[in-house]
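Missing here is one protein chain; the remaining ones are kept as they sit in the complex.
Showing subunit A:
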Amino acid sequence: MTEQQEPQAPADDALQAPDSSGVAQEAGDELTNAERAILAAAQAATTATTELTMAANPLRDPRDRRLPRVAGPCVLVLFGVTGDLAKRKLLPAIYDLGNRGLLPPGFSLVGFARRDWAHEDFAQVTYEAVKEHARTPFREEVWKQLSEGIHFCPGEFGDDGAFDVLAMMLREIDETRGTGGNYAFYLSVPPKFFPLVIEQLKRTNLAKGPDGSWRRVVIEKPFGHDLKSAQELNAITSAVFPESSVFRIDHYLGKETVQNILALRFANTLYEPIWNRGYVDHVQITMAEDIGIGGRAGYYDGIGAARDVIQNHLLQLLALVAMEDPTSFDADALRREKEKVLRAVKLPADLATGTARGQYVRGWQGGEPVVGYLEEQGISSDSATETYAAVKLEVANRRWAGVPFYLRTGKRLSRRMTEVAIVFQRAPHLPFSKDDTEILGHNALVIRVQPDEGITVRFGSKVPGTAMEVRDVNMDFAYGESFMESSPEAYERLLLDVLIGDPPLFPHQREVELSWNILDPIEEFWASQGQPEGYASGSWGPASADAMLARDGRAWRRL
């Protein structure tokens, strides 16, 4: 409720405070009526608190592009600080944000876990995580700023006392650090603990802030394991937090290259005219991993590749590639277009031929002998969980009718690679002899998501020589190979967006549910099919996946 009232509040402030209205007047003089109307509309449309305060801030100016978006004073409460994600990604990302000057003065970090730690112990853990995993150089002064705000609250999720202490601690931080009652709760814990934590936040009144402050909750995938569980999970969070305060992290959406899909499509004229069924033959979206399940046996078994990767990452990539142009890049407009695409996704009529799944067996991967999935520690020898999944989807709208979207993901494949390949139709007529173009394939535009982020264009070119011989060549664009080292990590971007309250890069609950709608029938079908087909570790997946494309007269890109 507070969130919805916010857009009007600052406007009133501007009217009441003579000083700020004077400034607004002056800024207005330089604008035409049309610009003013656009500005007003933009302000009305946005729900981000910071953007509104910006309008009343005399030192900010939309033309002043050097000034970064800095979060307002706030506390980040991290549940599950002992987890792998916190150590490898979240804590370093927080430091990196500080190093880039994007954290507000007084920013505080509170860790919550079942450990008998003092503040200093948690600071030490953070220090080690930062030293080892931060992307930006270590600077003593940044660490000093950060470490002054580091707190730790020991306790279990079921322990009322611990949460009372947490609530007290947060009030104290507000006083000593000036964080103004703005808290973001990051739930880096297994979903089974969500109800407990959220209930505790509600009980201690931490879920709802006083007027003029905000409370946000950040949750990580998996957002359920099917439609029903996703709705149940959402019921838990939405009973306590309004949808606008729930930030669902899909870290793929924080990646530079993924955001670049939008720039590539909507900032250029070159691609959009051919971005449709008239020119595109099919689309392949791949996320291949060379590693096995590692230490995630407990989570992975029973979940499988499709739920782990296709439901969120790959369907989000599909939505970004296939969507129509949004009216603007604000959260509402962007999500609306993504939802339209997800709603238009149709499953193959015959799931037996339109999907494939597999499970890795013992083999050699990258020069090392590795065990099969069923031999992994913690996996029962009759597990039917798939480690490879491929599906053929259709987007039933005017732009894409008849263009298949092939999605595949797998573990223990020959290499790590995530990409989106738009494969174009062959030229309708080739004025060359059949022999000249025998080895000419399809043109393709490939968006390489990771590693080696960039864009590849594949096209036919004459082989130098006296004969006319045409073959495929690749043209690469990488915005600086070493560029990515210093560019923000996905979690950095997303954490900053949470603290600022900028939601476009977070999937809405509707998107989550639509994705499960797509996946549920497939999972149901697979459940009735017994064991997945085995594929050798270090290969490119099961034979049935290749057969799936071969039936359509196509082949997977060899990565």
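Here is the rule we use: a residue touches a chain if its C-beta (ideal position, glycine included) is under 8 Å from a C-beta of that chain, and two chains touch if they have at least 3 such contacts; residues count from 1.
As a working rule, contacts and distances are computed from a predicted model.
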Out of "Amino acid/amide ABC transporter membrane protein 1, HAAT family", "Glucose-6-phosphate dehydrogenase assembly protein OpcA", "Sorbitol-binding protein /mannitol-binding protein" or "2-hydroxyglutaryl-CoA dehydratase", which one is the UniProt protein name for the chain not included here? "Glucose-6-phosphate dehydrogenase assembly protein OpcA"
Check each of A:114, A:139 or A:346 against the chain that is not shown and name the one that touches it. A:139
Would you indicate which residue among A:106, A:292 or A:542 is in contact with the undisplayed chain? A:106
Using the touch rule from the top, list residues of subunit A that touch the missing partner. 13, 17-19, 22-23, 50, 53-54, 56-61, 63-68, 70, 72-73, 98-99, 101, 104-106, 139-142, 144-145, 148, 175-178, 180, 454, 475-483, 485-487
